[in-house]
Every structure is written in structure tokens, then in C-alpha cells.
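Here the complex is missing one protein chain, while the rest keep their positions.
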């Protein structure tokens, strides 16, 4: 039986860029264990070897040609990530999940619009990836806290999302797809775009948005929800006590002057009729009342 | 009554970039006379003046904001054309018709894919423009030879097309839309893309393709027709007697080694079941037998 | 990475952007050969220097040194002035504003300009702003510069000079991986020069590896933040007293928020990231202990992170520094039971949820436990 999901399904044929690194190897194993079709790895100079039973190629093009990979996950270190992402886009995969953190945003100013021009979806950078529970995982999140269901989750953060999803799973709210869109200022898929995907997806009946301070993604999401989202949405916003002018871990999590405050985001959601959880665990409870 | 057409209809609100030049002014008058909604002109430093009764603005953005222009025609000289085209794309028009000839193709290697990434259609460069007879003209072709009808025409050349269209009109084959895609090696809309538009357009029942030597546009068109075009197509190919290695007027009209010959193109059309006219005037006759 | 004005101006000058002549000093007597009609400007990484009295005119070497002496050592919004910049005083005809910055929503670069210069750009009415995106894929083209100079009401030579400065500023923005290149005011002098009156430059921290020459700059960091940065630890000092450490930026922020809801106030933001290497954890805890928190609130949600090796790192740091600061921990992850065992050995308080842990931390701080 084939189920729908957003961006990633059990049919997705994933290749791992930077498969021979510590993180790449570890998560290749974890993704295989989850049932992801990891069909190839890429590492220049290591073509012909195997990692966790997965064939390694020197170039994305070979991996795509030989193994019909149609998505990629990038673990390549920041200084080489731009190159790897462009190789993936040109190699013809339709989805590139960029786990790598600390990529200069000037690189993203190029590869993000370029990917779009080629019809390729980027998730991240600096993100935990994407998981369609019970189907496939292209990411680094702990698999066991997820459960299949009908809630779409979009989040700018990693562990905070695990916390929320864990609570959802315990409360019986399984997930259709969880997208960690990443904590950088320039990202390939933003909150609004993820919401649009969930609104269209037949497997998704409700949506959780996990936001944080910095930028105006949540304000734009609230505006979009008002106009285009008919499915119930609940939200959480991290950073209510964060001071202005300080970068809170994520490159994108910074209040600049009066812009990007949690108050503004919470207010925007409230104005759009989106309940906002006070504690992360409340998101699950709020879902129960939607 | 509103009729369909490809790319250009009576509703299109055109702005003229380079309206104050000789060619810009002349064709603004001619387009107005034809009934085109020429809503604005652009020429830096001439904002506030009028040309042929059309208000001139300093920037595309002003023209779009004030006059809701949604298409542009570019008469700006080659050294400044790239800038003008990018201004039009960023200004938010959805169609840019580039009349200017002799634009270096390295410029087109940038503005063509960039336009595409922004959802903007480029016609040209080095083209006579586009006309939907009876509705609107964004181009420099002589209006009186065209007549409204159901034949879509796509052509790499100008006057040759006038010759063919003139014969069509005399023989009673009116045109839905005629697209002069231009004679340069890198063009915004190619033969295949024009064919795809005509195949979809309800107002187009039959199609004429005017090709010439150089490149493989006709071979690809023939392949595309075989697979995707259900409407009758006839073709003409110019340059059967052109020698190899010589650029025949158009930057794109050159046989390179054994590539780009008329024989190859004629054969490709024949293989796709597309009748090829021996004389330009025969195109109209062939249409009669489709 | 932020830059003091005089350092930013040095970089601007490298890109051919006109800046006033100036000399820098950290003591009045160091000032030699200054412009004799001068502005003496406090060099601090915070705005509002002018209103705070950190920018003053002075004429002649004696007055310049005198004024510099009064500015040096001043406290400006919590920042002590350690350096002054003595700069040619401009005869101002007009002040404008020009900047290149990142537009996150549009995923693009934004050029902002205004004919109202010398004031905070946030205070300028929207209709007084010229804004245009500059897409990285195609770069800055003349049409943008034409629109810019037109919006500023400039013509002829002045328009050319401003367009040229904008072009150079964009080159700088791209080549130096800047988040912000700001010239405010951009001054037209009475003798028709166009000069960067002030210069603000913020460079992407993530691009540090491409600009190693900037690594040692004065940064807007406390000494402890500087120490953490040098060790690659994500750490922000806050004005509460409870030391908060968690794994993941979002979770750390959420932990601070929950602590606040429970009546406590965080003194640190310390993001362990994905590490469970005991050495790295110990390093992070050392920074945390140096911040002298009344209590430490540790929150680990580790789906993959090994909780026991995290705990080993915590123990190692506490033991090594002979620290007696109480720790309240909520640990979920691989080997979480073993982790609790280890931390019980150093007198840690344990909780099942963040909420409970936050409550407990507040109680401990009040001496209630």
C-alpha cells in the first residue's frame, strides 16, 4: 500500500553526500534501519567502496545514473557544502536535504534560488531533515519518538521538535511528515512553503508549527494560514525570554532592533486564530482540542 | 468578447523600453495603431515626458506600479539591453519581448535562465516580436499582412515570415498568434516551447514552423511534434544552399561541421510526418491539405 | 562579526569607498598628527554614541586630546570606551542613508537608501525609503543604481559618485560575506565630495573560515563569551542567575522560556549541540561554572545523544573545578538511567520533564530543596 506524504515517501531513493564521514556513516545506518531506501553514497575518491552496505560513487551523476537516486542528503562540511549542493541540483535530484550547519548565508543566496530555478526543493541548511513516519527518513532525528499519523509538523529547530513530537506521539497524535526547515536565515523551504505542502497533502489533517525568534517567518505563516490554510493549525514559539541583539544558537535566531520578537509572532498567530502553546508539551494538548 | 491566444492578448498591458529612440518611437505608434495597449514607456532621465501620447517613466518599477504594465518590449541598444531586460524581469512583468539585435550571447546565458527562474517569458533576442492578429502586437512586423485565424506560426526569422504569412493571409489562413523567436543562438523561448504553447492554445488549430540552418532546434521540434503535438504542423526550412562555416546573417544561422544542416532538419520533419514546403509560399498551400 | 567604526572604515577604504581621514588612539597622548578640525568619536560596538556624548567636535591638538581624554573610559550603554577615532570634521551639505543587508523573507539581498540620513533607519517613514533587491545570481546592475540615485534626487557627478559608492559597497558585501554594510550618514560635503560619515559592517560568523584576518577583532562579546567562542561553544550570557544548558538552540531557548514561566531567570544560554563527547561537555560546563550561576538547569533531549557520556562530562567538570553549584537535570536519551546514576553521585537533582526540572531549579535557588 502506498501512502501519500510531503516530499518524502517510501519510494524516495536517497543518496548520501559525505557518506564516509562520521555523521554520514552513522545516519546512513540509522536511515537504513528506519526503512529509508538509501541507494547510494557519494564521496570523491571513494568510488567503488561500500559504507553500511551502500555503494559509494565519486560523483552524484554516477550515483543518479546507476542507482536512480532522486533525493540527496548532505553531510558535507560547510566549506564544501555549496559545491555538494550544486552537484546534487545539477545531478538531477528533486530534493536536497542539507544537514550541514554553519554554511555562510552568501552561499545559500546562490544555491537556494538556483535550486528553485531547476525545480529542486532544498530543505535546510542547518536542519534535522525530514521524516514521513513509517515510510522514510532523510534526516538525523531519533526515529523511535515518531509515529505515523495525520499531523504535519514544520519546525525551525531540532531537539525542541523532538520534545514536541515525543509528547504528540505519547498523546496519540501521529505525524504525516515532519519537516525540519532549519535555523539559518536563508533556507530552501520556509514555513509558508511547508504549510502550502501540508495544506495540499491528503495524508495531513492538522498542522503544528514550531517557530522561534528572528526574522518574520511566523508572521508570514500566520498571514498565509489566514488566507490559504483550512486545516487546523497550532503553534509554539521559542525564545520569549531571549534578549535583543544576541544570536541564540541558530544563525537565524536573533531579534534585530524591534524585529523578530516572540511577542510579534505569538500575536500574529493569535490574530490568525492559531492557538499558541505556552509549554512545548501543550502543543499535543492543543491538537486535541482542534 | 475575449479570445484566447498565446502569450499576448488584447488585455496585455505593454511597456516600451527605449521608447525615445527612433525605432522605439516608430513602433510605439505602429503598435498603438494596431490596438496594442501600450501603457507606458521607459527611458532613464526622460521620466515625465510623453512619446506618441504614452507616458514615459524613468524606471520599469514606476511604470509597472503606475500603469500596471505586465509585458515589456525592449528596443534598447545591445550594450544596455542586458540591464534593461533584468530591470524588466525584476520589475515583475511576465513577458519580455527583446527586439534588440547583436546582444552578446554570454548576456543571454544569464538573463534567459534568470527570467525562467522568475517565471518570466522572454521572446528573442533579435526577433520581430509577437502578434496575435486582431488583438495585440508586441513587435515590429508590418500589421497589414496578418489576419486573425487559427494558425499558430513560430519562426526564427523576420521578413521570411512576413513573406509566408502574407501568402497565408491571401490564401485565407488567418493566424492565432505569430511568434518570432529570434535568430540568436541563445533565445528565451525556443521552437519546442512555442509548439507546446500552440498545442495547448484553444484558438490554435494548425501550426507553421519556419526554421533555418544552425543548431538543432528543428530536429528537437520534430521529436517533440512526434510525441506531443496532435495538431497538424507544416514547416519551411531556410538555408538549403548555405555553405558550412559561414554565419548567414543571424548569429545562430551557421552550419558547424556537419551539425545544423538544412538536410538534417528537413529529414527530421519528414520523419515526424511534418510536410516541408519547398518554396516559402507553399506553406500556405500545404496548410490547405492538412 | 561586528567591527568598530575605524576598522570598518579601513575595510571600506580598501574597496575604494571615500572615508574621512582619521587617527585612532587608546590614550590621549597617542594622538599624533590628527586632522585639526576634528570629530572625536568613541569606538564602541553599540549604537546611540552621539546622544550619549561619545561623539564631540574638537579643534587643534590640545582640545582634541582633552576631548579624547574625556571620552575614553566613558560608559556607553554598558560598553566602556577603550578607543577613540579622531576624524576630519566634514562640512555637511546633505546626509543620506545607504545599506546592503539580507532580506530573509525574500531570500535575497536588499539595498536600502534614504535621503534622510544620520538618523536610525527604523525611524524613517517607509515611504522615505528606497528599497530594491539585488539577486546574487545576477548581481548589481545599472538599473538599480539609476533608480537609487533618482530616488535620492541626485544628478550628474553626485549621482555618479553615489552610484559608484553603492557598487563598491555591494562588492564589499559579497566579497566579505557581510550581513550588513551600512553608511549612515552618507555625506555630501559643501565642496561636493561624497563621503562615508559612519561605517557599519557585520560579517557572517559562519564565514569566519573565509576571513581569518577578522578572527581576532574586537567583538560584541563578554570575556566569557569570547572564551566560549574560541572553544567553539555556543554560549550567550544573560542577566538572570540560573545557568541553563541544553542540547539544541530551540530547546535551549524553550528551556529558558519555561524557566521564566516557572518564576526563574536564566543567566546563560548554552547550547551543547549534538555532542555527547564527555570532553566537549566538560569544556562547556567549565564555561557555565565560570558564569557563577546559583543553580544549573541541564536539559537533554537526546534521541541519539548518549546521556551517560554527557553525564560523565558534567561530573568531570564539576570535580575538576571543585564546584559546589547545585545541578537540576532532566535527561532523556540513550542510557538515561546510567546518566542519572552518575549525576546522583555528584548530588544532582533529577526530574522527568522540563517543567518539573524548571520548577525544581527555582526551588533549589530559593533554598527550598
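Per-chain numbering from 1; labels A, B and C assigned in written order.
By definition in this document, a residue touches a chain if its C-beta (ideal position, glycine included) is under 8 Å from a C-beta of that chain, and two chains touch if they have at least 3 such contacts.
These figures come from a predicted structure and were not determined experimentally.
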So which of the visible chains would the left-out chain be touching? A, B, C
Which of B:49, B:147 or B:216 sits in contact with the chain that's absent? B:216
From the list B:8, B:30 or B:194, which touches the chain that is not on show? B:30
With the missing chain put back, one of B:69, B:103, B:207 or B:235 would touch it. Which one? B:103
Out of A:60, A:93, A:127 or A:194, which is the one that touches the chain we can't see? A:60
For the chain left out of this view, which of A:9, A:49 or A:117 touches it? A:117
Sort through A:6, A:84, A:130 or A:165 and give me the one touching the missing partner chain. A:84
Where the missing chain touches subunit A, by residue: 44, 47, 58-61, 80, 82-84, 86-87, 90, 110-111, 114, 117
Would you write out the residues of subunit C that touch the absent chain, in ascending order? 137-138
For subunit B, which residues touch the unseen chain? 30, 78-79, 102-106, 108-110, 112-114, 117, 140-145, 155-163, 166, 183, 185-187, 190, 210, 212-217, 220, 236, 238-243, 245-253, 257-258, 278-281
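Keep this in mind: only the chains that are shown with their structure count from here on.
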Centre to centre, using CA atoms, which chain is the farthest one from subunit B? C
What is the distance, in whole Å, between the centres of subunit B and subunit C, each centre taken as the mean of its C-alpha atoms? 53
For subunit A, what residues touch not just one other chain but two or more? 113-114, 117
Multi-partner residues in subunit C (2 or more other chains touched) are 135, 137
